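This is the structure I have questions about; it appears just below.
Here the complex is missing a single protein chain, while all its other protein chains stay put.
On to chain A.
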Amino acid sequence: MSQHSQVGDQDELNIAKPLYTPIKRRSFFMYAGATAGATALLLAGCSKDDTTGPTPPPVGGTVSLGSGDVGVLNYAYALEQLEAAFYAQVKASTVMGFSPAETAYFAEVASHEAIHRDFFKAAINRDAPGKILQDLTPNFTGIDFTKRLMAAGDVKLGVLDAAKAFEDLGVAAYNGAGKLIKTAAYLVIAGQIVSVEGRHAAYVRDLINPGSFAADDQVDPISGLDKAMAPLDVIKAASGFVMEKLDASMVGM
């Protein structure tokens, strides 16, 4: 959708009047396919490639992830910080009902996520000195680290419930952020990490409900596509797990 920057010429602005003819818009949506199509188009139009961009909200205990590629890297770093902290705590906990295989699995996943976190820290400090996101303070009060799964009557998530939430969210976050990246090398790294998150997600889903690795609630049964979420939506979903308020409004801009 960035084609508008390379076609035509500003002088043609005045003869663009027919653009505003309502009937043209109506006929367009006839092609696009009824109301559902129109709604979907509006939603897609809200993506973050708006060149003018919204101004960041007033700062008040809010941590900005930054803009451009550094913003995307900090965004990934924020999520990896939370995942790494979560799995470190899982590794240090005695989870009721965990099999030896599950304990071994989570120990390895804890290393993968710690590597992702430390890798981003090193890469951001190297490529964008002084712009790295601060260390975040996780808020895991909603997770019971002794429980394998949330049971009826429980108010806190079990370890597997939380792991599933983190991994599925991570996949959707990387999928949605890919197009915001401007440097090919960063896209490659993000791609190398997201599929590992996808492998984790599928495995944890199978532990909870065998065969749900790519169930219809996650992978659209018609298009066969996994979820992709914009940074603002991801940060909103993750906000319950972090003490700081994160501002992702400039990520990728």
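Everything below uses one rule, namely that contacts are C-beta pairs under 8 Å (C-beta built on N, C-alpha and C of every residue); 3 or more make two chains touch, one makes a residue touch a chain; residues count from 1.
The rule is short, and it goes like this: contacts and distances are computed from a predicted model.
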Statement: Given "Phenylacetate-CoA oxygenase subunit PaaC", "L-lactate dehydrogenase complex protein LldF", "sn-glycerol-3-phosphate transport system permease protein UgpA" or "Dessication-associated protein", the protein name in the UniProt record of the chain not shown would be "Dessication-associated protein"
- prompt: Looking at the whole complex, which of A:94, A:141 or A:223 touches the chain that is not displayed?
  reply: A:223
Touching the absent chain when the full complex is considered, from A:91, A:156, A:179 or A:245: A:179
- line: Of the candidates A:100, A:153 or A:211, the residue in contact with the absent chain is A:211
Missing-partner contacts on chain A, residue numbers: 1-10, 12-13, 15-16, 18-19, 24-25, 27-28, 31-33, 36-37, 40-47, 49-50, 52, 105, 108, 111-112, 114-116, 118-119, 121-123, 126, 171, 174-176, 178-179, 181-182, 184-185, 187-189, 191-203, 206, 210-211, 213-215, 218-228
